[in-house]
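== subunit A ==
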Amino acid sequence: MPHRRTRQRALRLVRQSSVTARLVGVFLLGAFLFLPPLLRVFNAGGFLAGFPLLYVYLFLAWAGLVAVMALAIEGDPPSGIDG
Partner candidate 1 sequence: MSGAVVIGVAFAYLCLLFAIAYWGDKRADARRSLIAHPAIYALSIAVYCTSWTFYGSVGRATQTGVGFLPIYLGPTLMAALWWLVLRKMVRISKTHRITSIADFVSSRYGKSTFLSGLVTVIAVIGIMPYISLQLKAVSASFTALVEFAAPGSTPGLPLPGADTPFHADTALYVAAILAAFAILFGTRHIDASEHHEGMVAAIAFESIVKLLAFLAVGLFVAFGLFAGPGDIFRQAAERADLARLFTMPDAGAIGDFVALTLLSMLVILCLPRQFQVSVVECVDEVHIKRAMWMFPLYLLLINLFVLPIAFAGLLTFQPGTVHPDLFVLALPLSQGHQFLALFAFIGGLSAATGMIIVETVALATMVCNDLVMPVLLRIEGLNLAQRRDLSRLLLAIRRWTIVVVVLLGYLYVRLIGQSFALVTIGLVSFAAAAQFAPVLLGGIFWRGATRAGAVAGLMGGFGVWLYTLLLPSFARSGWLPVGFVDHGLFGFALLKPYALFGLSGLDPITHSLIWSLIANLGFYIAVSLASGQGAIERIQAALFVDVFRPSGEAGGGRFWRGTAPVADLQELVGRFVGEEAAARAFALYAAERGLDLALQGEADADLVNFAERILAGAIGAASARVMVASVAKGEVVGLQEVMEILDEASQILAYSQKLEMKSKELEQATAELTAANERLKELDRLKDDFVSTITHELRTPLTSIRSFSEILHDNPELDLGQRQEFLRIVISESERLTRLINQVLDLAKIEAGSLDWDIRTLDVAEAVRAALTATQRLAGDKGVTLTVDLEAGAPPVPADRDRLIQVMVNLLSNAVKFAPPDKGRIAVTLAATPEGVRVSVADNGPGIPADHHEAVFDKFRQVGDTLTEKPEGSGLGLAISRTILEHLGGRIWVESRPGEGATFNFVLPRAV
Partner candidate 2 sequence: MTRSVLVVDDESNIVLSLEFLMKQAGFDVRVARDGEAALTEVAKSPPDLILLDVMMPKRDGYDVCQTIRANPDWKNVRIIMLTAKGRDIEREKGLAMGADDYITKPFSTREVVERVKHYLA
């Protein structure tokens, strides 16, 4: 039914634009995490569980960002990955 197909296409478009919006959000989050001023805050020195604070922060933030990115992309229902 052409009508249904149109609806599906519209849905897909909506979903795609929301994926794009989410990804831009992830990018902004990353920029916030890895750039001053937050970077400066964790550059103060000190240790966390025996590791230098800055190292722990950077790697944890990095890992977190990758996880969020994976969620933003793969959390989508399969039909969203058809382009």
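Definition applied: contacts are C-beta pairs under 8 Å (C-beta built on N, C-alpha and C of every residue); 3 or more make two chains touch, one makes a residue touch a chain; residues count from 1.
The candidates were selected such that all candidates are chains of the complex that A comes from, given by their letters.
All of these numbers come straight from a predicted model, not from anything done at the bench.
Every option in 1 or 2 comes from this complex, but the candidate touching subunit A is 1. Within the complex, the subunit A residues that touch candidate 1 are 2, 5-6, 19-20, 23-24, 26-27, 30-31, 34-36, 39-40, 43-45, 47, 49-55, 58-59, 62-63, 65-66, 69-70, 73-74, 81-83.
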